[in-house]
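Here the complex is missing one protein chain, while the rest keep their positions.
Naming follows writing order (A and B), and every chain is counted from residue 1.
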Amino acid sequence: MKKARSLSLAALIGGGLALLTVGVASAQTPDEIQASLDDLTAALDTMWLIVAATLVLFMQAGFALVEAGFVRSKNVTNILMKNVLDACFGAMVYFAVGFGLAYGAAEAATGFYGSGSFFMSGNTDYATFFFQFVFAATAATIVSGAMAERTKFSAYIVYTVFITGLIYPIVTHWIWDGNGFLTAFRDDPMNGVGVVDFAGSTVVHSVGGWAALVGAIMVGARKGRFVNGQVNAFPGHSLPLGVLGVFILWVGWYGFNAGSTLGMSGGLAEIAARVAVTTTLAAGAGGATAMLLSWIQHGKSDLSLTLNGILGGLVAITAGTATLEPWAAIVAGVVAGFIIVYGVALLDTLKIDDPVGAVPVHLLNGIWGTLAVGLLSSEALMDNAYGVTSTWGILLGGGTDLFVTQLVGIAATAVWVVLASGILFGIIKATIGLRVSEAEEDAGLDVYEHGMEAYPEFTGGRDPFATLSGTGR
Amino acid sequence: MKKARSLSLAALIGGGLALLTVGVASAQTPDEIQASLDDLTAALDTMWLIVAATLVLFMQAGFALVEAGFVRSKNVTNILMKNVLDACFGAMVYFAVGFGLAYGAAEAATGFYGSGSFFMSGNTDYATFFFQFVFAATAATIVSGAMAERTKFSAYIVYTVFITGLIYPIVTHWIWDGNGFLTAFRDDPMNGVGVVDFAGSTVVHSVGGWAALVGAIMVGARKGRFVNGQVNAFPGHSLPLGVLGVFILWVGWYGFNAGSTLGMSGGLAEIAARVAVTTTLAAGAGGATAMLLSWIQHGKSDLSLTLNGILGGLVAITAGTATLEPWAAIVAGVVAGFIIVYGVALLDTLKIDDPVGAVPVHLLNGIWGTLAVGLLSSEALMDNAYGVTSTWGILLGGGTDLFVTQLVGIAATAVWVVLASGILFGIIKATIGLRVSEAEEDAGLDVYEHGMEAYPEFTGGRDPFATLSGTGR
Partner (left out) sequence: MKKARSLSLAALIGGGLALLTVGVASAQTPDEIQASLDDLTAALDTMWLIVAATLVLFMQAGFALVEAGFVRSKNVTNILMKNVLDACFGAMVYFAVGFGLAYGAAEAATGFYGSGSFFMSGNTDYATFFFQFVFAATAATIVSGAMAERTKFSAYIVYTVFITGLIYPIVTHWIWDGNGFLTAFRDDPMNGVGVVDFAGSTVVHSVGGWAALVGAIMVGARKGRFVNGQVNAFPGHSLPLGVLGVFILWVGWYGFNAGSTLGMSGGLAEIAARVAVTTTLAAGAGGATAMLLSWIQHGKSDLSLTLNGILGGLVAITAGTATLEPWAAIVAGVVAGFIIVYGVALLDTLKIDDPVGAVPVHLLNGIWGTLAVGLLSSEALMDNAYGVTSTWGILLGGGTDLFVTQLVGIAATAVWVVLASGILFGIIKATIGLRVSEAEEDAGLDVYEHGMEAYPEFTGGRDPFATLSGTGR
């Protein structure tokens, strides 16, 4: 039947590699049994990584739809293009540089960046590369939403390359690489525990969120958004796209969170299952809370806020998904719902224009989720997932060591990302420019930047090309 | 590399839990080998449950899109919101109450409901909870489609909580819990076999379908639907959303059906693979049949009926997916296609307004699928999947025991769900009200209930807010 049996056979017979003979009829020697067990263990763990990474890659579609659904139709092609290219350029850049900075053999004692494995040289752990890349792509894709509808396409290309290739990998090294100065996985972690960020509330979401905030401030608000002290709503052009995007993100989050066990054998399956449950409960709690809050406040239940409540709950549980009990996951989600509703209002007050709510979702809830670990992690689960028995959540009597370490992780990440992305956006602004012209913003980025519309038949009678010159069409 | 190796190591070294040392270089003792085998077996089965449950959760997106695509654009926000909240509130309610009623330690001899494990107390089988929750969410989400475009949002919140938390879990207990009075998994099952409902034609789909039927009748038809003996078609606003929804449901159904082996080890993999094939064939047969039938009857092939034919085929194979041979799965699907086309017509005749066809898809084919087990199950597969050798499909010479048991299961479910949901909807109607005002129905539920439109730029010139007062906008 196709390649299956045959390929396996070919590999076994002809291979110079030490492929294992599994499943022969007669009983095996102890060494053969051991080899079979090792092979099955590696196969199982690798399969889990591949499946989980595939789910995380699917989140690219989720981000694309959420961002597209929440902008106006004249900018849909542009925001879709950016989301598509996050994945494409991201793959090139992370292959060349990013992975090496994150996980390459450390530069001796510093613990601040990796060095090695560039272009995958000497790295044959393909499953790990695949899994790490999809996380990098996630961090990068957060930014485009906050800067939507007025950022130059060429500027986007530049900043996404630097976020995927430099800014994100550095934080990864700090918190997830065994040599990072903040990591829980080194022999002598900070405060005896290191930063506990199971799947990336800080490493992925805060990194993307800080860059999004800096970018949104530096590019400025969309024309007409804040006028005479009033906030004008620019409703997204398609809620169905937004809803589908959120469901895809929710589904992908099981790869993101549960997949971060990085394996299934050796008791990790139990952790992965618990992670799936806490992820589910936080998402539900976040969505339900934001919906009820919007209903209470405005007399009508708001679908956009509900969707962001779900995403906020997911971001908030990401750091503590393995160390919070189910009830604590619900607490994390409820708080996330509040953060969404009040965070969106806060941005309006501060006149920061974030078309899709990336800052409340990824930054504020990324911080909250990282703190929640220090507040709500249970003693038994800190032991189970990290082998740490000296500290756990403050509110459960686990002392301050964990909480303080989390604060350090948040602060270090903030300093690095704000500085690095500030410089990055500053240089872009001073050179090629960050923002499109007013005429382009009025007409929409789609025709100026890409010469095409998202829905060419549904323009309501206007000719989007009429007022443009030099569009090459 | 990230947490992977490190985490595993940390867990192994520091953990107080009995985590296993797997994959060490030297050969192991017999006890160590046994421990490795047990660990791998648990890991494999847990991974299957997590992956399958994730696929089933994805079905929430499928339902949302099908229901959104099949209603008019003025009610799209509303139906999306309901689908989003099914998952959010469902998670909270099933965690608190539903799981305990379904699978909590049984109240001694009754077999009518479980009691215990509320709020997951004492329940550490996280994978099972996750898997069972996504099924509960599926049952709840069926109802909103049949009651779309005229049901109050507050009424929806109330009924969905009761369906997920009470009505659905009771039937689950009856048929799937080892103590249920109808279950095939107790020591002395009814007629020596118990109700055979592998993945839930009755437990999930008929439960949702009966509640949908009762709800659709009690809320009444949409304004203008049945006028002077004529049936007016209200075509859904977007077929692409409907098609994507159906494909997502089809994909998710492999988690739903094949995942219901609840494991892969011990020969279950073979069952899961067979289930995948029968699921595929029934879906294809249902879609092809409905398409051809619509073509023959109306001179044109109808995409909506084709889509519902696929879903009908999937529902119809759900009970017998492990005990029907491939040819029998095709028979089940062909009949499902007929049921869809004639079922839709029947509802029109009865003046029951079901905007998305939930009753033909989930109720009628849920019943048919449960009966199909009693008609078409093969002797060898009843033995293989249930260890039953005394009865199988009537049409294959297996006697009446199985068929009669299936009838009892269908009838018991019907009585419980019709009564319970009838009382539920009756109380809602008498208190907060079940149906929106005529003005709201005319203008659409989106602006009245949620103050927002699904496609604010594509209103065709009408101002949906113009005729409204008190919408808070």
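What we mean here is this: a contact is a pair of C-beta atoms (placed from the backbone, for glycine too) under 8 Å apart; a residue touches a chain by one contact, two chains touch by 3 or more.
Because the structure is predicted, anything quoted here is derived from the model rather than measured.
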Residue among A:138, A:151 or A:238 that touches the chain left out of view: A:238
Residue in contact with the excluded chain [from B:60, B:261 or B:365]: B:261
Positions on subunit A where the hidden chain makes contact: 1-23, 26-28, 33, 36-37, 39-40, 42-44, 46-47, 49-51, 53-54, 57-58, 60-61, 64-65, 68, 76-77, 80-81, 83-85, 87-92, 95, 119-120, 125-127, 129-130, 133, 153, 238, 241, 244, 449-458, 471-472
Subunit B residues that touch the omitted chain in the full complex: 30-31, 33-34, 37-38, 40-42, 44, 47-49, 51, 55, 72-73, 103, 125, 128, 131-132, 172, 176-178, 183-185, 198, 235-240, 243-244, 246-248, 250-251, 254-255, 258, 260-274, 276-277, 280-281, 283-288, 291, 298-304, 306-307, 310, 326-327, 330, 380, 383-389, 458, 460
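In this text, only the chains that are shown with their structure count from here on.
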Between subunit A and subunit B, centroid-to-centroid distance (C-alpha), Å: 30
